[in-house]
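All protein chains but one are shown at their positions in the complex.
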Amino acid sequence: MSGSSTGVLFRVTTFGESHGGGLGAVVEGCPPGLLLDLDAVQAELERRRPGQSAIVTQRKEGDRVEVLSGLFEGRTLGTPLALVIRNKDAKPDSYRPFKDRYRPSHADFTYDARYGIRAWAGGGRASARETAARVAAGAVARQVLQSLGAVEVVAWVDRVADVDASVDPATVTAEAVEAYPLVRCPDPDAAAAMEARIRAARKAGDTVGGVVRCVARGIPAGLGAPVFDKLDGDLAKALMSLPAAKGVEIGSGFAGTRLTGLAHNDPFVPDVERGVATATNRSGGVQGGISNGMPIEVAVAFKPVATVFREQDTVDTAGKATTVTPRGRHDPCVLPRAVPIVEAAVCLTLVDHWLRWRGQVGEPPPVPLLG
Amino acid sequence: MSGSSTGVLFRVTTFGESHGGGLGAVVEGCPPGLLLDLDAVQAELERRRPGQSAIVTQRKEGDRVEVLSGLFEGRTLGTPLALVIRNKDAKPDSYRPFKDRYRPSHADFTYDARYGIRAWAGGGRASARETAARVAAGAVARQVLQSLGAVEVVAWVDRVADVDASVDPATVTAEAVEAYPLVRCPDPDAAAAMEARIRAARKAGDTVGGVVRCVARGIPAGLGAPVFDKLDGDLAKALMSLPAAKGVEIGSGFAGTRLTGLAHNDPFVPDVERGVATATNRSGGVQGGISNGMPIEVAVAFKPVATVFREQDTVDTAGKATTVTPRGRHDPCVLPRAVPIVEAAVCLTLVDHWLRWRGQVGEPPPVPLLG
Amino acid sequence: MSGSSTGVLFRVTTFGESHGGGLGAVVEGCPPGLLLDLDAVQAELERRRPGQSAIVTQRKEGDRVEVLSGLFEGRTLGTPLALVIRNKDAKPDSYRPFKDRYRPSHADFTYDARYGIRAWAGGGRASARETAARVAAGAVARQVLQSLGAVEVVAWVDRVADVDASVDPATVTAEAVEAYPLVRCPDPDAAAAMEARIRAARKAGDTVGGVVRCVARGIPAGLGAPVFDKLDGDLAKALMSLPAAKGVEIGSGFAGTRLTGLAHNDPFVPDVERGVATATNRSGGVQGGISNGMPIEVAVAFKPVATVFREQDTVDTAGKATTVTPRGRHDPCVLPRAVPIVEAAVCLTLVDHWLRWRGQVGEPPPVPLLG
Partner (left out) sequence: MSGSSTGVLFRVTTFGESHGGGLGAVVEGCPPGLLLDLDAVQAELERRRPGQSAIVTQRKEGDRVEVLSGLFEGRTLGTPLALVIRNKDAKPDSYRPFKDRYRPSHADFTYDARYGIRAWAGGGRASARETAARVAAGAVARQVLQSLGAVEVVAWVDRVADVDASVDPATVTAEAVEAYPLVRCPDPDAAAAMEARIRAARKAGDTVGGVVRCVARGIPAGLGAPVFDKLDGDLAKALMSLPAAKGVEIGSGFAGTRLTGLAHNDPFVPDVERGVATATNRSGGVQGGISNGMPIEVAVAFKPVATVFREQDTVDTAGKATTVTPRGRHDPCVLPRAVPIVEAAVCLTLVDHWLRWRGQVGEPPPVPLLG
């Protein structure tokens, strides 16, 4: 209720600043008896890790996750999992210039306004490093989802600045995305153009943003809740709360608003496998806030990275005009590293709704009375 | 935690199906001693009401809100306000054809999947009528915001299908929006074109969607919480949970992803009134999940209305292919009526974060230690 | 989170002052498809109703519960049930003497301190009348529990002032309790003595308190959660939050602290029916915060009613010494009417934990790995 927690039954609380002892997540409500694959958790952290290539930041975080509790002989106990990642490689001095100057489009000023105090030695709680905790927790969520059925959650870079990819959500695979981890775009031509675009930005001391898309397959019809906790509402919150996110779409999104109802509606059709399907999927797998069994499709807009290596106008902490020139190790484009973060946010949202649904209706869920 | 509640300190729980005894909201945590203007609450309901013109649905709901509790001699007691709106004018028989056939892109199928039972006599809990409860609660939230300072929350129709308006968020007024309640677009030329577009859709038995934008002015810097409950994250959830919403943006949104960091960043500048301001507002008033004192700007994409008056393919509740031809009273475009609903969602989110902030840091908030 | 809600999955929000439009409860998360017996809900309200006899208050509330939402053709939809009870028979003038004088051991002063405003025309939110909403919600909870298994929740008056009853929790029945609704004590001799004690208090313009005990049978082993949300912790909260409650016990309670560990421990024994049982039940059916399959046994201490019909010292709202002499219709002893209220609190707690458990572990629950 105080901002660093999410979920009702599968509840995640994160902690940690970018510089300090460490960061991590406490995962409450994990189903018990799951043989947790810690290597898979670590692998997700590696995907998020800075320093994977020349076009992303050169820091070697080498984060290792440690599980302090909630596991016994490799299995989840159902009690809280505490996942801790130590901070190292801290160079707070490189942040000293920002101690009394607010970096534009960063959270320096707003943290001072919110709390009257700010961990200026790094981005503090607003650092993108915080997402390591979400990725670790999301990796647990993914394994729970897999234990509940053959769920697959795959994200990819769909656009960088003006470079669009052409990717079919129905068929895209995790392997195709990871084939080129430098940009994590499964469209090879677009990937090459994106890489060039990112290199050009870096060379100019500038940065770029873009769009990440994500599909979740194998989600049964029935997940979600009406009104405030709609599945798409919770997905929107989870995705908009990612650093640098400025927009979220489900299904047809903003483009769909240009269609008429006749063109936009998804006709229902009989389906051998799942009973009922839709011929098209402009709904993005969610209707009335509840999953309909079709793939869930979301998109997230990430603004260009705020840290540009050029002098910019700003004010100091006394409110006087000054300038600031960031230095240090920062990505010119976070999109490739945002891919596992988006997947984590989606996994966390889905598993919580799955458990909530099971709690209310039992298992197996009720067959429609009219069916 | 079960889907029909939102907020932490200013907490709203709604109830009600479109057909049945009635609907309403319980508002917990309202600050005490507020002289509640019930006429203003009723006025917001009138703005949301169907049947305001020839281009929107002809139902005369004439909803009257009744306050069952939480008021004494006109003032809020600080205890729960129960706002109840009776249902009338129910014609469940007009829904009988849909009892065993799923309307495309409606929530009929997903409710059956979720619960195994569905209130087929109307849209049930998924009906747009549910938003009356949010509007009533939002009208209370607006008054609380006003009592906390000169907060102004104004939304408008910014696009209908392909008809774009040109509206300056910095100067748009509620009066300009309400000057033409038929479409609630303060750009007169665009408004006329929008009306024509909506009439054309209605004539064709078809429907259209579009975009509503909203600005909140007078919000102090410091509202919001890091990580999961970011102010933009909670706004995204509140807006994406509105019926027919498929996309949400804050500030520069998806368009901003085409800029580079240098072009996108908002330089800080000294400001006589608020101490610190930004020269531009691509952040949309939120940085790092916390308000920065600039106007908060959001946009919502509403898909075209699912109820088109044409035969469509679907399946019945036994999963067999069939067709369905909706009839009845439905808007060809919900955008004009969505304007007060968007404002309500924004007000509810802001007031809750305001109270949460005050709880953690006290009043007046702390001056930054470095300031 | 604002005080008038309880539960995580089966979540109840109540509203209403003693005088005003009405009061009620919104029940979120009720399992769908349940054929709700509204007469049974009404019957519970009758048990709580004042005016059942000469020894309790003579008001004829005749509360009728109305269900505004969440039902369709008699079955629960899984969406919020709104239960509304209208206020009538309001005589606020009888409260006018207390407008500016604080009644001793009532909540008049604390409400003023908490909110700066108080509904002096009745006890407001602190009125025992508020419990009607809990009883209505609890009656729904009881039906859900019954649908999940043969759960039986029975409370009785175990002591009035110094008059103790002798009741065996293992065998007491609802019928035996209701056989004498005047005092709701299934020990006939004690019941007669209690009645005499209550009549004596009434004659003296004085009041008495006592102890209500409650047993819940048929609860499977496994309900509850470690650490903060222990089953006995949540039961204690639910019971201590009842008006006039000053103490709560589970199992052996305070008396058990006089035994040594050897005498207090409950040996496990094989059991044909439930696999494992305990030879004694000093644990009261809960061990480590989780049910062990034995009957759950709790006790609640209710202080003597604060409204005594004698002049008492107090202060006025300006803080000056004065006196107050309550009049009106008040019970000399709330214990008999507290019986259904205690049962409601227990039912609400149990059903929420049952759903939470099902959400986390699925259904049927896992067999112990070592078993």
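Some points to look at:
Letters are used for the chains, namely A, B and C, taken in the order the chains are written, and counting of residues starts over at 1 for each.
Throughout what follows, a residue touches a chain if its C-beta (ideal position, glycine included) is under 8 Å from a C-beta of that chain, and two chains touch if they have at least 3 such contacts.
Please read these numbers as outputs of a predicted model, since none were measured by experiment.
Within the whole complex, the absent chain has one touching residue among A:70, A:138 or A:340, and that is A:70. Of the options A:116, A:328 or A:362, the residue whose C-beta touches the omitted chain is A:116. In the full complex, chain A touches the hidden chain at residues 1-5, 7-11, 13-17, 20-24, 26, 28-29, 32-33, 66-72, 75-82, 84, 114-119, 121, 124-125. Although one chain is not shown, part of chain C still touches it, namely residues 1-6, 8, 14, 99-100, 102, 104-107, 109-118, 125-126, 130, 159, 161-162, 201, 204, 206-211, 220-230, 232-241, 243, 245-254, 256-270, 275-276, 278-279, 282-284, 286-293, 301-308, 310, 312-315, 317-321, 356-357, 360-361, 365-371. For chain B, the residues touching the absent chain in the complete assembly are 1, 8-9, 29-33, 75, 78-79, 226, 355-363, 366, 369.
Please note the rule applied: only the chains that are shown with their structure count from here on.
In this assembly, the chain whose C-alpha centre lies farthest from chain C is A. One inter-chain figure worth recording: chain A and chain B are separated by 25 Å, centre to centre, where each centre is the mean of the chain's CA atoms. For this pair, chain A with chain C, the centres built from the Cα atoms lie 44 Å apart.
Rounded to whole angstrom, the centroid-to-centroid distance between chain B and chain C, based on C-alpha atoms, equals 38 Å. Multi-chain contact residues of chain A (touching two or more other chains): 1, 8, 226, 356-357, 360-361, 366, 369.
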